[in-house]
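The other protein chains are all here in position, but one chain of the complex has been omitted.
And then subunit A:
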Amino acid sequence: MSDHSWLTEFPDMSRRELLGIRKALDGTYRDFSRAYGDQIEAFFDPLLSFLIWFENLLLHTPWWLILGFISALVYFLSRSWKLSLGVTVSLLAIGYFGMWEDTMRTLSIITVCTFLSIAIGVPIGILMARSNRAQSLITPLLDIMQTMPAFVYLIPVVMLLGIGKIPGLIAVIIYAIPPVIRLTNLGIRLVPQETLEAATAYGATPTQRLFGVQLPLAMPTIMAGINQTIMMALAMVVIASMIGVKGLGQPVLKSITNQYFTLGLLNGLAIVALAIMFDRVSQSYAKRAQRHLGDNQNG
């Protein structure tokens, strides 16, 4: 009878074997992080100093100056008084409810994450658009990045770099970068074949094709990707706060453990307000920049 036990119970490996594997893997990784952790940290040092500098800049500049700057920036990007006014009012409310500093911290990390995601994601997207092989290699990676629970990849990051801004930043970027990569790839692949052929036929170099035709025509799609990336980065704020990223996420975390409903709600609303701000501004900027395309994008 015991020969047939695999019919009723899954023939799993013994606990001892599993433990062995786990120990071996964890051990190797721990050794790796012990051996190289310092070097890797050192590698990220310039980024860390920039993060700290930028956060301090936002924290130490008088609030009214920042408010004025943001309102002006929003107006410059969107050319909409309404939007600019809405942003000002939201920020005033945030400040009035005592969340100014946390909001500035979150703003600083989200801004840096967004720019890094663009700086890393757009080139990867371009690579994918140029080579089918790159696309078939990277796509499953992106799928994993988007479906793997964030907590899982927090573990090795924390093991390697400890708790703090940099691991938080890395976690946010891993979570938020896939849309910008995917949509850069998609946008470039959707550029009408004839338009690209025309550029080639008139003697455009590959660089002229990329910057003169492919990227500009893919821009609406890329902007949609950037927009999604920002939204996802904001969604990661709470999780990132678990590994020491200060900002609006921490009060939320505190409210969960202590059941402070109002505190959680207020900070949550502040995150939502930030999200809406980023979203509307980036969208109206994208729309404004692409207005000449009219309704006929295939030219």
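Simple rule for what comes next: contacts are C-beta pairs under 8 Å (C-beta built on N, C-alpha and C of every residue); 3 or more make two chains touch, one makes a residue touch a chain; residues count from 1.
By definition in this document, contacts and distances are computed from a predicted model.
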item	value
Protein name as given in UniProt for the chain not displayed, "Phenylacetate-CoA oxygenase subunit PaaC", "Pyrroloquinoline quinone biosynthesis peptide chaperone PqqD", "4Fe-4S ferredoxin" or "Quaternary amine transport ATP-binding protein"	"Quaternary amine transport ATP-binding protein"
Absent-chain contact - pick from A:Q146, A:Q208, A:Q228 or A:S284	A:Q208
Residue of A:L217, A:A273 or A:A286 in touch with the missing chain, whole complex considered	A:L217
Per the touch definition above, residue among A:T88, A:T195 or A:Q228 touching the missing chain	A:T195
In subunit A, positions touching the absent partner	192, 194-195, 197-205, 208, 212-213, 216-217, 292-299
